[in-house]
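Heads up, one of the protein chains got dropped from this complex, but the rest are sitting where they should.
Chains here go by letter, A, B and C, matching the order in which they are written, and residues are numbered from 1 within each.
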Amino acid sequence: MPARIGVVTFPGTQDDADALRAVRVAGAEPVSLWHRDADLHGVDAIVLPGGFSYGDYLRCGAIARFSPVMESVIAAAHEGMPVLGICNGFQVLCESHLLPGALIRNDGMLFVNRDVRLTVEAADTAWTGGYKAGQEIVIPIKNGEGKFTADERTLDELEATGRVVARYLDNPNGSARAIAGVANAAGNVVGLMPHPEHAIDELTGPYPGPATDGLPFFTSVLQRLIDSELVNA
Amino acid sequence: MSEHTYQADTVERAEASPETEQPYEALGVKDDEYARIREILGRRPTSSELAMYSVMWSEHCSYKSSKVHLRQFGERAPEVDFLLVGPGENAGVVDVGEDLAVTFKIESHNHPSYVEPYQGAATGVGGIVRDILTMGARPIAVLDPLRFGPADAADTHRVLPGVVRGIGGYGNSLGLPNIGGEVVFDACYSGNPLVNALSVGVLKKSEIKLAKADGPGNHVVLFGARTGGDGIGGASVLASATFDADKPSKRPSVQVGDPFMEKVLIECCLEIYAEDLVTGIQDLGAAGLSCATTELAAAGTGGMDVKLDLAPLRDATLVPEEILMSESQERMMAVVTPENLPRFFEICEKWDVISTVIGTVTDTGRLRMTWHGETIVDVDPRTLAHQGPVYERPYHRPDWQDALQADAPDAARLARPAGGEQLRATVLRMVASPNLADKTWVLEQYDHRVRGNTVLAHGEDSGMIRLSEESGLGIALSTDGNGRYTKLDPYTGAQLALAEAYRNVAATGATPLAVTDCLNFGSPEDPEVMWQFAEACRGLTDACQILGTPVTGGNVSFYNQTGSEAIHPTPVVGVLGVIDDVARRTRSAFETEGEVLLLVGETLDEFGGSEWAHVVHEHLGGLPPKLDLERERQLGEILVAGSRDGMLSAAHDLSDGGLIQALAESCMRGGKGARVVLPGELDPFVELFSESAGRAVVAVPRSEEKRFTDMCVFRNVPVARIGVVDGDTLEVQGQFEIPLAELREAWTGTFPKLFG
Amino acid sequence: MARVVVDVMLKPEILDPQGQAVNRALPRLGFDGVVDVRQGKRFEVELEGPADEAALARVREMAERLLANTVIEEYRVRVEA
Partner (left out) sequence: MARVVVDVMLKPEILDPQGQAVNRALPRLGFDGVVDVRQGKRFEVELEGPADEAALARVREMAERLLANTVIEEYRVRVEA
């Protein structure tokens, strides 16, 4: 049985098609999940993609967090299912309290779409096993409210427990300690402001490259699922 | 005031009170137009009918001043076999092969964007995307050609940031990549910015949708946002003038968009299309329900009964006249058979989209509307949709045109830089000037990646979108326009706009196919403006014939002026191209050291309307660059063939700022320098800064130089070797050398300094 | 030091997509009995000096020019207890 990776669509989600493609390119079977449907349809991992769920009105991710599908995602995450939230998905995970902190308006006030350099700091999460700790990668960001914020105690704890997954080399939005992505304590839930699904092929990835630095997020989880014998290679 | 106490002006009342005075002038209806309405109806119109005629016969909706000139786009169009839907529908549709079709159109939202830049621009994007959606297509990209007053003017600092945020805010929230556009500054746009937006969509050839209400008994469904009081200043005049008793509550002066609503509306429509549940569909744009009902009815079986009081409202105090004129965003109207209705509603419910049956298709030939049971509209819909007034506006060549053209920017008139030092300083000044400077500050606010099919976007000659992951089939789009050229010579100026967009598309390796245009002009009541308009239309038509690219649709925006001062006539032209495999796209970046740089095309001493004359001398006079459209076509073929045969490593079209600007951009984009040896006998300044049309610079591997050059010679297009890609400076031998870092600082510094 | 509050709301006739979104979400979360929600902005302005008439006039000008977009928004300036 091949790995089945679900991609959730909320009303206002934009990057679901991209995430589904990334899952497919990585070699897993992409499965569309609909926000009103609490059934996870037997998926082995879940991506909450980018976009503007519910228009990003009120707060990014605030309304999506109450969708029926999120009840199931939260339960599955607590049981260890790998969950990746990208951009708006990261915001949904924070609003759901699966991840600490919050994402607020960028320091520059503006929406920023830019290829950024990151270091992958934690190579032991479900989604980053394919990277080397400290590896530098290029992945696009595109957000208006991507400034990661948490109280000092939480930030210290994230650092101390190796849960800072990725850090900006040139902090584009004033994120606390240049944090671009974090994980939960178990390492199965990862939230990331940059968009790895936009860096998976030479034709459409960052220019001038490297163009495919995002792909390992998707191949890593596949490898993790195979290693844990949840699915066949 | 509740709706029930509102005493509607019924047909019965209209018949009984022929002498009632009606405030038609306040609605922009002329005496003779009002007389014609009475003649058509055989009585005075009800206030609701008057509201409808006033909007449907407005310049914006009826094209009454432009129609006689626009006709030639269709009548003298080049013979092609790929045009599936031509001008006249919501957007043109072009066959791009593999069972796929593409629909694209450009529109303006100039005036609203001046009043409220964010919402004006945002709703401009929303409107054009709905036109694309209406054709049955999934919208897949947007472009935004923009014009503002001087970059350092206070008002530009109010307008530009808001416009850019609005286009980004709305387009990004729809999940549509922004793949191109323009940002141009000129004092003529002070107080009248141009905010044009182009959208493109893709559909199966067999699934084109049309705006017609066919089949008596079919339901007329209004779905999407509720109707509010947006954009109904005029209607309120009418309502309150006729019935001053209970004045309706205050009406908003600006339309506010809800991109989230539009996003779900798009997905909802696409699901409805996929199951083939509509027999006709129309978006609600300008003139809202008036336009949608009349156009659907006029194009279909011919009749429609509507219960207007069933329209879901955002503001319960709206009266029928206002509901008919409301321009509330994010609404659509569909014609649905009774069998399909339950499934249609189900899909709307899935997407939380409100949908309401408000009427029925009939074969009466009449559009009838009732308000709580009383008939308030009873008209032949064709008289509204198709039989509006047509004006043969007088036009004549302005008296000042000769003097303007005589004021040529020749060397005797405008001091030219001479010698390496002066040329070097001019290059740095030019790359930093607002029209030529790096637009990253703007472009970073737009998502160009969403949907994952963007092969080329900002910084390239045209945007390119992959349509098929299997075959690599794709499309390219570019928009261009030059108000200064068009002011100097409207006929040639319009052609130059087309030629530049055409060249841009070809430069990326795509074959130019078809055209959409947004004609931004001053008042049509000014015979000199009308002459500019007539000349531009004639020029565009002629050029389209030679290039073989039909106009498929577009938009006219008149009355772009501050007081009596009109903007430069500004036709903005969008060209759509097709490419069989996006993997062979040509970028503009110089990437590989040692590759040969070739200049294709001929350079003349042409500075009329040039960026150099504008920036350095604030001068506008003379004639625009000459245009040889046959040569332009040859150049296009060379660029496409060069891409197809794998000869080209880079290509960049030459336009504003001339050769040196193109070289600078390609160097900075690829992070590689260039060593340039000027070929001709011309003054180096002319070689570097002239804006002669029909030119491009290309980089080819040494092994391909001969083959490429032969191809040019064979087609009788001049080609000259001008240097190599090399090092990290831009060097013009014997003249000057500029380190890329210095060039980049000048080029990238301007926008952050102005707006950051 | 004094605190002046500026409340900025969309004019009542202007569409408020944010408020609407909240409105629609409430019943799903089991909150009934809400007829309408409108969402606006609240600015807390800390002044160096006292919130006297002159200072309030200045804050009003600030609201007019910067804090509110008076084409679509209205504002109210008040001293917070």
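Throughout what follows, a contact is a pair of C-beta atoms (placed from the backbone, for glycine too) under 8 Å apart; a residue touches a chain by one contact, two chains touch by 3 or more.
Please read all numbers here as calculations on a predicted model, not as lab measurements.
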{"item": "Where the missing chain makes contact, among the chains that are shown", "value": "A, C"}
{"item": "Sole residue of A:8, A:45 or A:94 that reaches the chain not shown, by the stated touch rule", "value": "A:94"}
{"item": "For subunit C, the residues touching the chain missing from this view", "value": "1, 7-9, 19, 22, 25-26, 29, 31, 33-49, 55, 58, 61-62, 65-67"}
{"item": "Interface with the undisplayed chain - residues on subunit A", "value": "58-59, 62-63, 66, 94-95, 97, 100-102, 104-107, 109, 147, 149-152, 174"}
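FYI, only the chains that are shown with their structure count from here on.
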{"item": "Subunit B-subunit C separation of Cα centroids, rounded to whole Å", "value": "36"}
{"item": "Contacts with two or more other chains, residues of subunit C listed in rising order", "value": "17, 20-21"}
{"item": "Residue list for subunit A, restricted to those that touch at least two other chains", "value": "54-55, 57"}
